[in-house]
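Only one structure is covered here, and it is reproduced in the block below.
With one protein chain withheld, the remaining protein chains of the complex are depicted in position.
The block that comes next holds chain A.
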Amino acid sequence: MTSLPSLPTPKKLGLVIDLDVCVGCHACVVNCKEWNTGGYGSALSDQDPYGADVSGAWLNRVHTFEVVPDGGEVVGEAGEARIVHFPKSCLHCEDAPCVTVCPTGASYKRAEDGIVLVDEEKCIGCGLCAWSCPYGAREMDLAAGVMKKCTLCIDRIYNETFEEADRQPACVRTCPANARHFGDLADPHSAVSIMVAERGGMDLMPEQGTRPVNKYLPPRKRKPLADSAQSLPSAENTDEAKGFFAWLDGMLDRI
């Protein structure tokens, strides 16, 4: 059934991604592919994998943006321009347009925890859900002819044969910078909800009316480079020299 759950889901499982911390290493991208090509549903195929025109289905991708404030020019040269690495996977929206457009009932949002999934046994590969998603969260698997998307590693997070620490999505578990966090965003006392409240976590494209569950933490305000440069001790300044160095400083001044 591709109608959305009629009531708000009691849990809203999702990710919080810290744009201040992400270093753009793509470890989450690779571990996502590695886990999910052997996990839920069909394998994530690649086309022409060893050729010049390689492409394939990925559920998580890292884009890199340059943000230039007014008056800023090129990164590193002027103004406060900065580079932001931007991981993007399914946002498990509360008003997920990809669910309601599905003609077969393959695309659905779980009433218990809000995870948006594709039942690959029902998917006909029409691609309309990918068209309806403003975030580009869904990619067709061209070998299997079915739509693939982030499952929030549903085969990890509820897997009781795993150690507690491993019951997290692969991208979160592998992030070496701790830029990705997983939790229940419906619970105001969860670590992710507190993080969102403290850091001003935001929705992507709120104007699309999709009400994403995943939140992004904006980069922290950066201290201008020039300010840091002024506080460095100057090599010419010997006022703070003590003891032997003060004596040496005085002697050298005299000769």
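The definition used in the following text is that contacts are C-beta pairs under 8 Å (C-beta built on N, C-alpha and C of every residue); 3 or more make two chains touch, one makes a residue touch a chain; residues count from 1.
As a working rule, contacts and distances are computed from a predicted model.
Participant: Write down which listed name, "ABC-type multidrug transport system fused ATPase/permease subunit", "DMSO reductase", "Glycerol dehydratase large subunit" or "OmpA family protein", is the UniProt protein name of the chain that is not shown.
Facilitator: "DMSO reductase"
Participant: Among A:21, A:43, A:84 or A:154, which one touches the chain that has been omitted from the display?
Facilitator: A:84
Participant: Taking the full complex into account, find the residue in A:61, A:110, A:167 or A:199 that is in contact with the omitted chain.
Facilitator: For the chain that is not drawn, the touching residue is A:61.
Participant: Have a look at A:94, A:113 or A:139 and name the one touching the chain we're not showing.
Facilitator: A:139
Participant: Could you please point out the chain A residues that touch the chain left off the display?
Facilitator: Touching the chain left out of view, chain A contributes residues 1-3, 19, 29, 53-58, 61-70, 72, 75, 80-84, 86, 88, 97, 99-106, 122-128, 130-136, 139-142, 144-147, 202-209, 216, 218-219.
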